[in-house]
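Below is one structure, written out as structure tokens; the observations come after it.
Left out: one protein chain. Kept in place: all the others.
Showing subunit A:
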Amino acid sequence: MIRVWSHRPQFLHLGFFVAAYVLGCGFAQSLAIVPGTGISIWPPGGLLMATLVLASRRSWPWWVLGGLLAELFSNFLWFHSPLPAAVLIYAGNALEAAAGAWLVIRICGRPVRLETLQEVLAFVVLGAGIAPVISASVGSATLAWFGIQSQSFITAWPLWWIGDATGVLIVAPLTLVVLQNWHGKAQLSAAQWMEASVLGLIFLGVAALSLSGYLPFAYIIMPPLLWAAVRFDFKGAAVSLTLLAVITAVFTISGASQFAGDPESRKHNQVMLQLFLAVSAFSALIVAAISRQHQLAVLTLRQSVEALRDRERELSQLVNMVPVQIRRLTPEGEPTFFNKRLIDFFGLDVGDLDKPGMSRLAAVIQGLVHPDDAIRLLETARHSFATGDPFSMKYRMRRADGAYRWVDGRGEPLRDQHGAIAQWYVISIEIDDEMRAQEALRDRERELSQLVDMVPSLLWRLSPEGEPTFFNQRLINFLGLDMADADKPGMSRLAAIIEAAVHPDDAASLREALNHSFVTGERFSKTYRLRRADGVYRWVEGSAEPLLDESGRILQWYGLSHDIDDQLRVEEALRRSERQLQQLIDTVPVQIWCVTPGGEPAYINKTMMDYIGLKLEDFDAQQGLAGAIQTIVHPDDRIPLERALTHSFSTGEAFELKFRNRRWDGSYRWTEGRADPLRDESGRIIRWYGANVDIHDLVTSQEALRERERSLWELVETLPVMIDCAAPDGEPLYRSRQLREFLGYELEELDGTGKSRLAGTLDAGVHPDDVAGVKERYAYSLSTGEPYARKHRLRRFDGEYRWVDTRAAAMRNAEGAIVQWNIVCLDIDGEVRAQGELRLAQESLARASQAASLAELSASIAHEVNQPLAAVVANSHACQRWLTAEPPNLERAQKTVERIIRDANAAADVVSRIRALFKQSVEPRHAMALDSVIADARDLTAEEAARRRVRMDVDVESNLPPVALDRVQIQQVLVNLIRNGMEAMDTITTDRVLRIRARRRGNAVETEISDLGRGVESPDKIFEPFFTTKAHGMGMGLAICRSIVESHGGRLWAETNQPHGATFVFTLPDEVGAE
């Protein structure tokens, strides 16, 4: 009860409802024109149904109760039906309203506005059609049961049903409109008000005219009714229907209506009235619903358009706002739209670049895309337009300021339902910064890559598992292979690389070290040999560090191998060198020692140990250096040695001393010790390094040499020869005692005179007549290096000029350069004087020979002269004959005379040439020994023989008998023959030997002079005068010899020697033979 109470509607509403219900009952009573039939139209049914439709279901009992009260009140006023019948009838009515409301709500859903055709139809069919079946059945049955107005069920039911249906059709919409728009504002415009007014007038007029019967046809009201329904839809329809019902009721009640009439036709008219109202209501509601629906549709459309417009504006804004350049193209690819960003970018719109004869696409691309990209872009785009495939490409577009900017362009087709391309949308996003960033990144990467490749180290990277993932270029170049080149199936890449590139001896340990690092994550470091591309294994120092992420997990191993081969080799070489040096120091035959700056022994080499028979430790045990000196130095040398060492140690000067050192065998030997300090950069002495050399043998040999030199010196000084030594330029360096004594001054006295020593000596000593020649010869020898030999006069200390023979020869070193001139000077004054006498003898001999051979010569001359003379005589005769001939032959005579003159001149020449030869020599002949004559001749020719390098071999038999002879003439013969023999040997290269033999042969002494020369061709002719085989000879020598010999009663002839050479033999009869 409380629950029902809580859903109670406001009493005011309930009051209005009851009042309206009562009013409706009154209205129905007023239209009940047919007696006995009760009512024709039942408005309260429509009212209750509409109320229930609008009210909540829980408030329904209240409204049903209100209706019951109103109906019972109306029954009391007008119907006067028995109360049970009235209650039953009301129950039918309430049931009808509840069923209709429930069905309509069920079909249409709340709120029921009756604005759609579906709702109106549902309302008409369910509310106005089916629900009244209930009330009609209940009402008709009640009427029939109670026999009210004597109605049967069958006759009452149609009227009841149609009356209820009409009431629902007319009142329910009106109620709905009124209740739902109770608070709704009147939203009619002035025009609508005007229309409504006009329509109202028309409607009222037509209704009045038609219903009043003035117009014969009630349905003429339909057009205004429908007009109202169309223009003012449901409200208009409801109001109009209400008005129509009221007007109809008024006219029907007044009887003016065509539905009025006589009582017979009343029933029919009532049915007609009900039908009229039902049809009108039905039509108006349908039309109103349709109109409403149409209006709603129009409204919705308008709203949709509005919404679309908003949406479009929004989208357009979006299109312009998004930072993307957008263009739209036709399916053929012609641009039709640029978005604002694109226009801003280009600084021009889609049509600005149009060119005649060129597609817009080409024009746009050519005008706005970087020339390097334009062709590619155009091709790509055209390809896509042709195939319909989307495209994507990066290219450069020219911005309004002329700068090209990288963009990422993408095009996609928009297709319609049939799949045909409707549009192309192309967007581009500026990616210039990205491109530049990428480029910068690439540059950076390239730079890094270059860096990695340029670093003069071999760089590599391994995965956490140890698989190589990167080798730098240097490593690739070094190995001659990249990571993958050594790959082998069934073997990890690392293992393959190690096998291929690491020295077999190092491979195992390297693998182990790497594995250790991989497992523990510790730094890897190892020295191993790596095979270079040329097959040479190089030592490298490899190291690697792991790169860890935040959690300490190994991401990569970064490794570096450094070529340390050279370094290792250098170290190796150094070690070797050190070893060699040590060996060297130990094996050099020099004792090497080293002491601290304070003089404490620090090192002695093996040679020294062996030499002194002691070790370094032995010194230490014996008070260091002092002890060492005590032990190994000769007692006489200890103090000087200590002094010299102390001096060196205190001053830093080099140490050098010769002293006697005790050898292991106890013998003291001369030793030369030297030591120099080794200083650090600041000049402080770090060590003294010393060397002892055994110079004992040297010292002794030097002593021997000195002894020998002294003896040589004495030899030179005491030799009976003057000896001089000069520098290569001739300056005297040394003079022997003999020379100094001869000259009477010392060499040094020449210095300081402004002249060289040589010039001083020559000017002071050499005879003024000789000095020029001597200087010239000296200069020649000094400049050419040829030996010097000259005789000249030299002033002795006492002022006497004496002849000396000076000879000098150059002493050369191994290279042939002159190091010294050695000069000997012999006093040959006596010899020169003797030679002068000899020369005088020679000259006399020559004169004698010329005289002696006069006779022979005359004969020869006679021949020489007779020869041209004979020609002259013969010619003279001939000439005479030519002249005396008949006729005289003058021509030939002339020629002959010329010859005469010529021949006569020739004869005169001969005479003048020979004249000079003649000299008278008259010597008396004495008997004398031939050997002395031969000795004289040999002495005379000795010099020449020496000059010609001829050895003279003289063999004179002893006890030769004396021979009577002209000494000079025979000397001449001998000299002549000796000289001939020597000259004959000039051209031979073998030994030049001239043999002179004298022996007794019967009563004569036979003398032979034989040579080894080229021999004699015609032994007879050579003795003829003017016969010569020599280039410069008169051809007289042998002739004269023969004449001399023959004048002495001897003979001279020539013999040929075997194998070569000639022998000239002459005989001289002894005194006995001569007599």
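Convention: contacts are C-beta pairs under 8 Å (C-beta built on N, C-alpha and C of every residue); 3 or more make two chains touch, one makes a residue touch a chain; residues count from 1.
Everything below uses one rule, namely that contacts and distances are computed from a predicted model.
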Its UniProt record identifies the chain omitted here, from "Branched-chain amino acid transport system permease protein", "FixJ family two-component response regulator", "Succinate dehydrogenase hydrophobic membrane anchor subunit" or "NADH-quinone oxidoreductase subunit H", as "FixJ family two-component response regulator"
Using the definition of touch stated at the top, determine which of A:R106, A:R579, A:R643 or A:H877 touches the missing chain. A:H877
Going by the contact rule already stated, which one of A:H647, A:H863, A:H926 or A:R949 would touch the omitted chain in the full complex? A:H863
The listed residue (A:T248, A:S648 or A:T896) that touches the chain absent from the view is A:T896
Residue, one of A:V536, A:A885 or A:A927, that touches the chain absent here: A:A885
Which positions on subunit A touch the chain that was left off? 859, 862-864, 866-879, 881-882, 885, 889, 892, 895-896, 899, 902-903, 906, 1024
